[in-house]
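I have placed the structure first, in the form of structure tokens, so that the comments after it can refer back to it.
Missing here: one protein chain of the complex. Every other protein chain is in place.
After this line comes subunit A, so read on.
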Amino acid sequence: MVSDIISTVEFNYSGELLATGDKGGRVVIFQHEQESKNRPHLRGEYNVYSTFQSHEPEFDYLKSLEIEEKINKIRWLQQQNAAHFLLSTNDKTIKLWKISERDKRAEGYNLKDEDGRLRDPFRITSLRVPVLMPMDLMVEASPRRIFANAHTYHINSISVNSDHETYLSADDLRINLWHLEITDRSFNIVDIKPANMEELTEVITAAECHPHQCNVFVYSSSKGTIRLCDMRAGALCDRHSKFFEEPEDPSSRSFFSEIISSISDVKFSHSGRYMMTRDYLSVKVWDLNMENRPVETYQVHEYLRSKLCSLYENDCIFDKFECCWNGSDSAIMTGSYNNFFRMFDRNTRRDITLEASRESSKPRATLKPRKVSTGGKRKKDEISVDSLDFNKKILHTAWHPKDNVIAVAATNNLYIFQDKIN
């Protein structure tokens, strides 16, 4: 079913919970089960903890536009009490959800018997106060706030600020800053909409707050550049304080250059020193202190460079791949086609291609590295570029904040892989 296609994956801060959103507007939360003593080699599985409908399809009557229920992004809030909170957004509306547990139930009524029969109200000779009794654990998801009517264009990013009280939301042309407790107003901090829309040359593709400095955020553009803004400098951040751009290599310039340089995702490292950007063919790691070129560049599927023409024709060239860091920032991961995903070790510079599919990833089996043949002759176990399935794309992945556990969304399947413990 199309509505089952997973559209976002996100671990919470402890990694104990994993949330997915799908095209049907649902959010499914998985919880990490405690390690079992019988199977010490396993870190424990993730089981469904709560499922709820976050967004419903809507219709904007003023603009005659349908608003899809698809969840574009989920972001967890730092845990503040026994409950968990997350923000989920579709194209227009951001919602704050509370996920909480209940394990007690009140018992004892005055006007009813234990079995629910009404008592004669006029034979009440004493009052009963309800008593709380233990019950089976129940997980509830309740909407706490709805942040609506602030985006004219489609929301592509939400990001919670390290001050724990604000977050930003970005659409194609604007970035708004919200207070988590205030729903009726937000501040527009970036607006790149030209007075005349015909002069539009670039759009905002992603935005994220710095993990530690509450005043810093970045946003990426369809032109392959990243702007870093300092909210201390002014209430409006139309002027950036840093501008990251790699000069284009004139020799490789083609009709597709601009399209493939468009950044589909930007993520700060946990340390806050680096950021990573994903464009169509590569992942780049930038040092925040160096604006003129990335410090590392990893090719994700360079073999597609010769196929850009057909990828343009089937629209795949506009696919928005996301990327993520591991907990210690030493490795990065991003998706590709044919249910392949790629991991790069930043220290050894080694990379690996793995496949997330029912056939290749049996429970508890070890994943075998996959290889795409690029030369003329295809070796055993290699797959040729021409037989890649471009409908099986891995756009969304997430890495556990501490452990080597990853979540990979392959269309409507979610795969969770973990490092083998020896």
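Heads up, the rule we're going with is that a residue touches a chain if its C-beta (ideal position, glycine included) is under 8 Å from a C-beta of that chain, and two chains touch if they have at least 3 such contacts; residues count from 1.
Note that contacts and distances are computed from a predicted model.
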item	value
UniProt protein name of the chain not shown, from "Trafficking protein particle complex subunit", "Protein phosphatase 2, regulatory subunit A, beta a", "Rhotekin a" or "glutathione transferase"	"Protein phosphatase 2, regulatory subunit A, beta a"
Residue among A:5, A:83, A:139 or A:367 that touches the chain left out of view	A:83
Selected residue (touches chain absent from view) among A:126, A:289 or A:366	A:126
Hidden partner chain, residues of subunit A it touches	78-83, 85, 98, 100, 102, 104, 106, 109-112, 120-132, 162-165, 181, 212-215, 231-235
